[in-house]
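Input: a single structure, listed below in structure tokens.
Missing here: one protein chain of the complex. Every other protein chain is in place.
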């Protein structure tokens, strides 16, 4: 059984490598390389896997999941310029791929010991582009 | 090949255990425990797996799938208070998890003998929370 | 200039007149008359009219508008059975029409004195049915 | 008869007055005042009013409308930091209100002489907040 | 008070004038002029205006409105090639504008005598293009 909760935040990012020229970055990332940054209303869907508890009928406490997502994702990232204000994106290009992996890295410790395991992090940059990350070992 | 059909219905539910006090249920389920119930516009996406027929190009007859979904899900559940009017939710807490499992239980016999097998039931309680159930053996 | 903010809540309701029999209510409201109630994920879009302030560029402080909507609409109505828990719906049938008028009645005093006026309350019962109320004098 | 076309773009903005301190801006605009900026997937719905041509059945040529919207809105604003790269937002706070008025200002000359008149510009900052502007004289 | 109900149907259409050459039609309507036709999932939102009944709390019986919309719009137009199968589109170009006006013409007699008046017909050709028609006298 999988249970998924969605949260949203607004942030800006710039896709560019510090080691490359602006022209090289523009060739690589197109409009996304604008150094001033641009923004998205990001949506993140986090999926846990487990069996529903025989008594409560719940895979995981959704109130608690919401708190974890707010603390680890929404509060640090909402209304931020990811490259300047949210590590490790001062060193790592904040593509949707890297953003999904970073959100996984922040969330996984919360689900290491309990009955529910982190199964997937989906990041929507827009309704047209999204990324799914299922952890490093898959 | 997977084919998915979505249906929607409006129902109310209350997440609480008869054996617990209202305060205990409130601690466990939060606002969902309100004994008067509250409601959702539920959406259910049912996925079948099979090969498209070489002649018809169809995995399953979508008209027939719609009839099954209406008879087993929409008609008995739409505009109902699940805890009082839709068994087994008089005995089982109607969390999204248990609702997905019950819908699976109702649908599976219809796809036991044919070329298409029931693969997944997704239940959206809202656009922010949804559950996927793929059957007991997975 | 109009500015609109959307909030959502989940509630159940029952459309029936206490003075009528269940059969009469069923004839009048159809499935909506089920006395156990059924539910919706309601969405409410509240529209204010005004001129953007020359300095701030804002018609109204959106943070403050969110607080008003939470206090007057979401907190009292979310996860409630409107007929039993949210006056005046113990006496007034909670159709979408009456719900929009009641939300207007609750919000209007907040916008009586300032530069922005309440212009419209839209209530979505689902994406298929919605109501717009623009106040009694129009 | 009204005809509406929707376009979308991704941009970042910062809501702050140069003449105010960061603390003052934070009090006024909240998280929106972050000087690094943050971003949105903006959607703009532009509405023209006119009678459908008796021969073509069209109020306005939708292909031509798309070209105007791309040239005046999407190309200059997409993947930009509005405050730094899109005048007059170096001097004017890019609230949704001011953005709607600026888009109106850019579009209106294109519809001054023809059979269709610009009627409304709607700007969605997210699905939760949007602004409608109908021109200065209304 | 306004109440709106949405219905959807799938149809194909071709935007071309019989009196013009294919090249002329292509210049006028672009890809829409393909004589084989192409299709849309149309959505129609029909808005009635009236006061909610003091007893029932309803502007109009939504069950009855659904029946009218099914009989006048969905049944004759769903899964049809509008130009060949739905008069007057054998003679009138089925632009979204003309489609909205035709739906108005079909619906208006149903609301001529009662307490609720037809106020607006909105036709979505896609989420990017829609038309609003409010009747000939406006």
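When the chains are written out, they are named A, B, C, D and E in that same order, and each has its own residue count from 1.
Following the convention adopted for this analysis, a residue touches a chain if its C-beta (ideal position, glycine included) is under 8 Å from a C-beta of that chain, and two chains touch if they have at least 3 such contacts.
Source: prediction; values computed, not measured.
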item: In the full complex, displayed partners of the excluded chain; value: A, B, E
item: Contact with the hidden chain (one of E:45, E:61 or E:85); value: E:85
item: Options B:27, B:62, B:115 or B:136, residue touching the unrepresented chain; value: B:62
item: Absent chain, residues of chain E that touch it; value: 8, 10-13, 31-32, 34, 36-41, 78-81, 84-85, 126
item: Interface with the unshown chain - residue positions in chain B; value: 1-7, 47, 52, 55-59, 62-63
item: Footprint left on chain A by the chain that the document does not show; value: 15, 17, 28-30, 92-98, 100-101, 127-134
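Throughout what follows, only the chains that are shown with their structure count from here on.
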item: Number of steps on the shortest touching-chain route linking chain A and chain C; value: 2
item: Most distant chain from chain A by Cα centroid; value: E
item: Between chain C and chain B, distance of the C-alpha-averaged centres to the nearest whole Å; value: 29
item: Approximate Å spacing (C-alpha centroids) for the pair chain B, chain E; value: 34
item: Residues of chain A touching at least two other chains; value: none
item: Contact pairs between chains, per stated definition; value: A-B, A-D, B-C, C-D, C-E, D-E
